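A single protein chain has been removed from this complex, and every other one stays in its place.
Up next, subunit A:
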Amino acid sequence: MLEIRHFSKTYSGGKRAVDDLNLTVEAGSIYGFIGHNGAGKTTTLRSAAGILGFEEGDILIDGHSVKGEPVAAKQVTAFIPDNPDLYDFLTGIGYLTFIADLYGIPKEQRQTLIAKYGDAFELTGALGSPVAGYSHGMKQKLALISALIRQPKLLILDEPFVGLDPLASHLLKGYLHELCQAGSAVFFSTHVLEVAQKLCDHIAIIKDGRLIESGRTADVVGNSSLEDVFLELAQQDGENGEA
């Protein structure tokens, strides 16, 4: 569903945020993407979502190149940033309708799905109010609903559990599994390693823009914990760098 081929991103100023990244996310899988601050996770996610331009390599979503066929690639993708700034001047329902129109979601489908996810996240009652008044958590929920109603083939999330209350987090995990069972894929970054270990089928660890480990979660973690693996790899890579 997602193929990242020799992807590199250098920002103006010379900072090479990602260096020759290769990664594949299969349909039906939940892929965790972890790394320290500034490792290149957000750069990778935003490039895959078509928000950041890049020159080196290519990213394919459901066979469509993000560079060559951006509209087709974006049509099957939903992206939620770590801090979702939304249109303050729209109401919640206004924002959802806007997104539904952008993605061409039929009237009956949007009605059903907005009701389903709005009730589940306990946000339906607030949808008539302007987004300007929403708390961070409410905005996060609204952004998630706007992604889920699209029933995307690829869901890209940057730190999705930040700001969510425990019930919403639990619900989100359930809906991610639901999406994968329907044949979609999820690719998300997180600093909460316990969640990544429990939720993800596959894990990739990135450091200083380079992939240092990837594979099935069970294989990567082994008998240890993801935290121990992550810390060990980070230390090893540091030592290799010094040598």
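A few notes on this one:
Throughout what follows, contacts are C-beta pairs under 8 Å (C-beta built on N, C-alpha and C of every residue); 3 or more make two chains touch, one makes a residue touch a chain; residues count from 1.
Note that in this section contacts and distances are computed from a predicted model.
According to its UniProt record, the chain left out of view corresponds to "ABC-2 type transport system permease protein" among "Cytochrome c oxidase subunit 4", "Ion-translocating oxidoreductase complex subunit A", "ABC-2 type transport system permease protein" or "FAD:protein FMN transferase".
Taking the complete complex into account, A:Arg46 is the one of A:Arg46, A:Lys141 or A:His202 that touches the chain left out.
From the set A:Met1, A:Ile34, A:Leu60 or A:Ala100, the residue in touch with the chain omitted from the display is A:Ala100, counting the whole complex. Listed by residue number, the positions of subunit A touching the unshown chain are 9, 11-13, 43, 46, 49-53, 71-75, 77, 79, 81, 83, 85-87, 89-90, 92-94, 97-107, 110-111, 114-115, 118, 124-130, 132-134, 138.
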